[in-house]
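Missing here is one protein chain; the remaining ones are kept as they sit in the complex.
Right after this comes chain A.
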């Protein structure tokens, strides 16, 4: 039998080899399942809070003073419609009709009298990605409270819609009141008055309105009796907005328009951020990248080896006489759809280029390996990331104290105009 295998088509032998190889990777299934569950819980919490801006979302509440307030030239308190506010959005995005600032303005326009702060928001991005949200801390004079709006799309008539708008079973969730009804326009609305934790282990109350329109536009409005969700001390007995006020905010037309501005998502919805749709521009060739990389390498370094992927990536192993140092570069044509995620804390240069730097341990387990990275994106979305290591191979032990190039040198290379000519 084994002899006949050699005669099989290459594809069959490849399948057999993949099975043989794959089967040897043994996982701790329970640990992976538990890890997945924990991540799912975290995502749910963030979503419920109308905070989908990433892991930093929850942590940010409470340090709002550090957040930039939008629209400097804006007359305070003016109730602009999001469309009218478009021109004053701080980070205009060519294909996003609503910015995070537009969402904040809309939310503030719908709130009763009071002070707001600690604003945070994200509009629908140019590509499929995280759903839009806005959140802030609102104080009607009786205590600061977190208020947030989250927006998305669901399949009309689906089980998910029923689950979103059906009051939970009291066997599993403790709450004070909950109503569900169908509105005149066919939307389903649930107004829920419950607790941050279903077992009420803290006094934090969480009230929300969930609206799903007949077209599947989904609006969630949340509020707490505390300026932060979770275990922050409560500041008042009840959240500031009454059920009627929650309903008024949830049913405002503006949110439906924002939902309509969310780019189409593939069927596998949440993983749309992982969309495999190819970018319009092709990745530059690895050969072209290697050539540019070599030409930018500072003097005095011996190139020991070099290599490249077919597209997008090249590396050099250099030696300055003190040991080998791996330096690698990735060039991607247009990463604007991941800008917020990649460059949230990046420095913006006068020409608009975003520059994020990091110095940390290597990722492949080599003892003592450090990885220095300069990650840049030009205004046209072209991304150039250069990393240098204090070893010739990341999985091997460190062979020197620091990489052979300084952060300044890496930055100079990454920002070189040469990259814009690589095809």
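As a working rule, a residue touches a chain if its C-beta (ideal position, glycine included) is under 8 Å from a C-beta of that chain, and two chains touch if they have at least 3 such contacts; residues count from 1.
As a working rule, contacts and distances are computed from a predicted model.
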Checklist entry - When you check the chain that is not on display against UniProt, which of "SigE family RNA polymerase sigma factor", "Peptidoglycan glycosyltransferase MrdB", "Proteasome subunit beta" or "Thiolase" does it turn out to be? => result "SigE family RNA polymerase sigma factor"
Item to check | Touch with the omitted chain, as defined above, among A:186, A:307 or A:368 | outcome: A:307
Item to check | Touch with the omitted chain, as defined above, among A:135, A:218, A:256 or A:383 | outcome: A:383
Checklist outcome for this item: Against the hidden chain, chain A presents residues 2-3, 5-6, 8, 10-11, 13-27, 29-30, 32-33, 35-44, 47, 155, 158-160, 163, 168-169, 172, 266, 268-271, 273-278, 305, 307-313, 315, 317, 326, 328, 330, 332, 335, 338, 341-342, 363-365, 373, 375, 383, 385, 387, 392-395
